[in-house]
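Note that one protein chain of the assembly has been removed; the remaining protein chains are unaltered in position.
Per-chain numbering from 1; labels A and B assigned in written order.
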Amino acid sequence: MSPAAPADGAPANDIFTTDDDVIRVRDLHLNFYTTIGTVRALNGVTFNIPRGKVLGVVGESGCGKSQTGLAIMQLTPSVGKYEGGTIEFRESPNTETPVNILSLGKNSDQMRAIRGNNISMIFQEPMTSLNPVFTVGSQIEEAILLHQTKDKAEARQRAVSILEKVGMPNPERIADSYPHQLSGGMRQRAMIAMALSCTPVLLIADEPTTALDVTTEAQILDLMRGLQAEYGTSIMFITHNMGVVAQMCDEVAVMYLGRVIERASIDDIFYNPKHPYTIMLLRSIPRLGAERADKLESIHGSVPDPYSRVTGCPFHLRCPAAMAGICDVTMPAETMIGERHSVRCHLYL
Amino acid sequence: MATVARPLDIGKKAKKLEDVGQLPQWKLMVRRFRKSKLSVAALFVLLFIYVITALSDFLAPYPHDVIDTDNVFAAPSRIVSGPNGLGIYGIKQVLNQELFKWEYQTDTSVIHPLKFFVQGFEYRFLGLIPMNVHLFGIERAPGSDPTAPEPRIFLWGADREGRDVFSRVMKGSQISMSLGFIGVLISVVIGTLVGTSSGYFGGRLDNLIQRLVELVQSFPDLPLFLALAAALPPNVPVIQRFLLITVIIGLIGWTGLSRQVRGKVLAFRSADYTSAAKAAGASNWHIITKHMVPNVMSHVIVVAMLAIPAAIGTETALSFLGLGILPPAVSWGLMLRDASSVQAAITYPWLLIPVGVLLIVVLAFNLLGDGVRDAVDPYA
Partner (left out) sequence: MINYIVRRLVNMVVLLLLVSFIGFWIIQLPPGSILDVKIAQLRQQGGNLQQSQIEALRARYGVDDPFYLQYLKWISRTLQGDFGTSFDTDQKVADRIWNRLGISLALSLVALFITYTISIPIGVYSATHRYTVPDYIITFFQFLGLSIPGFLLALLLLIGATQLWNQPIGGLFSPEYVDAPWSMAKLIDFFKHTWIIVVVLTVVSTAGLTRVMRGNLLDVLNQQYVQTARSKGLKENTVIWKHAVRNSIHPLVMGIGAILPFLISGDALISTILSLPTIGPMYVDALRSQDIYLAGTLLVMFSALLLIGNLIADLVLAWVDPRVRLE
């Protein structure tokens, strides 16, 4: 029995809270009401992103990591309904009271002033995330004209310079190109340029390199890391690739079935993982120099059907350490087990 | 308290939701289709109409082509309750003294009884079993004036030659409900075959077929229909003309479908499973029938469903212009020729009944096709 807050709720003593969190997500619930059933996409998601840090959000497909990112932008599809929780956004260290994003209307002026200006997003598919009928330059200028300046020549000039910043050769020409004339890697650079064009406080990158080949991926990650250092932008880096996490992130939140099940610094995640799911995720990465005898492991089974509800810990169906009568009955509360390390598992209660 | 997860959805509903991920594809399609109430209703309407079509000769009290000069433009009969059960009033001849013309008037003193399962004209039940029993008919009231014309029931009135509109709609359903359907079937078979081979084999065959498609598509649809229909010899037997019109509809409609099928097959041809089948030594025939055709089938079905109402409309248009079904056969389009004069349609509104029937059928096919499309391909 946990003495703390309700099992699904946010812990009262959240050790991750800092004085200057860009984003504080608390107990976020999101349901999708579709014609063939209700999908419980997020079931109490809680995490913080401290200013200037990169938080990796990892998990398998369908665990809710992308929906969490979209929720911060309020870009959830219309069948989705927020059933509780808060998302607090703090624009600058001097901000008196943070804004609760969920209290703003989806298409309200305040929300739109944040979107693309203070918080921007890069999507997984560079091939489809640029509008095919407009030039790359005009699509970048659109955001600048909306948030930064009314002067078209200036917007153009800023678009070209940001394209140069993201490592585009011949940025003038690229600005006049249509997306289909660019390669996948170039398009993702253009997307990054668009996302950074208004120098946002927070960048949400939803699997930005998944669709790219390995060399391009490395270049893009380098670029993001460099720009992050230069601008001090906080990044929420959504990925399923632990290798990318190791390269990019300061802290990690591991998600499973719409919940954060382990939060830790990058070192703790890799050297001291606690949740059986995290441990198995790490074991499934091939490593150079590993002993031949160490077999690559896979996690048994797959993520349960999203329309169903699992009793107890959502992972107990696949967990090698599951304890009958406990794990399949009760949802474990979040336990703080280190300086910046928490886990939701009965093994550590 | 704190340890208990949220209340669980137990009972039937939760159970039902649980297995969605495990359901086979077709069951999901059926489930999605059933979500669209209108499409389900349309399906039942069409089934009902097809049952009626199958029973049309049994339901029709009279042959569709019996001319009855005593009952020109007779209004729909009013069914009244008489001493011997339901029946219709008799009619009597009255001399119009001003116009010096015989006119017919309702004679409320006589009620001819309505009888069920009466003997009438000969027909073949379901096209097989010779029969002469009909669902209903009118018997001459006992003791009524034997010189008065034979009493007849006109549920939906009579046309300008005194033919029973109800019987004609029944008979017409045999052509109208089948011609479009068969025509589309022909074009679907051609379109799928041509499109699949064009996409699968490629090369010169593909080039040749594409030029042919381009040529056929250079003709505007309706004018080509009309030219072909006009070229049909006018004095062939009814069945033959029916088949020829069907073939015309089938021969023109396949080009669009064949292009779509070709496009899909081109995509499937480079898919991994095709390479795998080839590597395993499968024959072209095997790959086409086992991999290509099943994959394009859902698209083909959807296109076909939406093409049927269009084909029915084409038949109606051809027959209406006098270039489609010709008398003595009858189709709904042909019946509309009688209603094409506004004056007739206003004075004898029952002549517009085929319009209503036609509209219901075409609407039902459209709704059904739409529901099927949403069920088969929810993302399109």
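FYI, a contact is a pair of C-beta atoms (placed from the backbone, for glycine too) under 8 Å apart; a residue touches a chain by one contact, two chains touch by 3 or more.
Note that this is a predicted model, so its numbers are computed, not measured.
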item: Chains on display which the left-out chain touches in the complete complex; value: A, B
item: Listed residues A:Pro132, A:Pro169, A:Gly301 or A:Gly325, member touching the removed chain; value: A:Pro132
item: Which of B:Pro220, B:Gly281, B:Pro294 or B:Pro328 contacts the chain that the document leaves out; value: B:Pro220
item: Option from B:Met29, B:Ile91 or B:Leu336 whose C-beta touches the chain left out; value: B:Leu336
item: Options A:Asn31, A:Gln67 or A:Ser120, residue touching the unrepresented chain; value: A:Ser120
item: On chain B, residues whose C-beta touches the chain left out of the figure; value: 214-215, 218-224, 226-228, 230-234, 309, 313, 316-317, 320-323, 336, 339-340, 342, 345-346, 352, 355, 358-359, 362-363, 366-367, 370, 379-380
item: Chain A residues that touch the omitted chain in the full complex; value: 73, 75, 107, 112-117, 120-121, 123, 125, 128-134, 139, 142-143, 146-147, 178, 180, 191, 194
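Operating definition for what follows: only the chains that are shown with their structure count from here on.
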item: Rounded Å distance, chain A centre to chain B centre (Cα mean); value: 55
item: Chain B partner contacts - residues on chain A that touch it in the complex; value: 1-8, 35-38, 305-309, 311-312, 330-331, 333
item: In the complex, chain B residues that touch chain A; value: 1-6, 8-9, 14, 17-22, 28, 31-32, 35
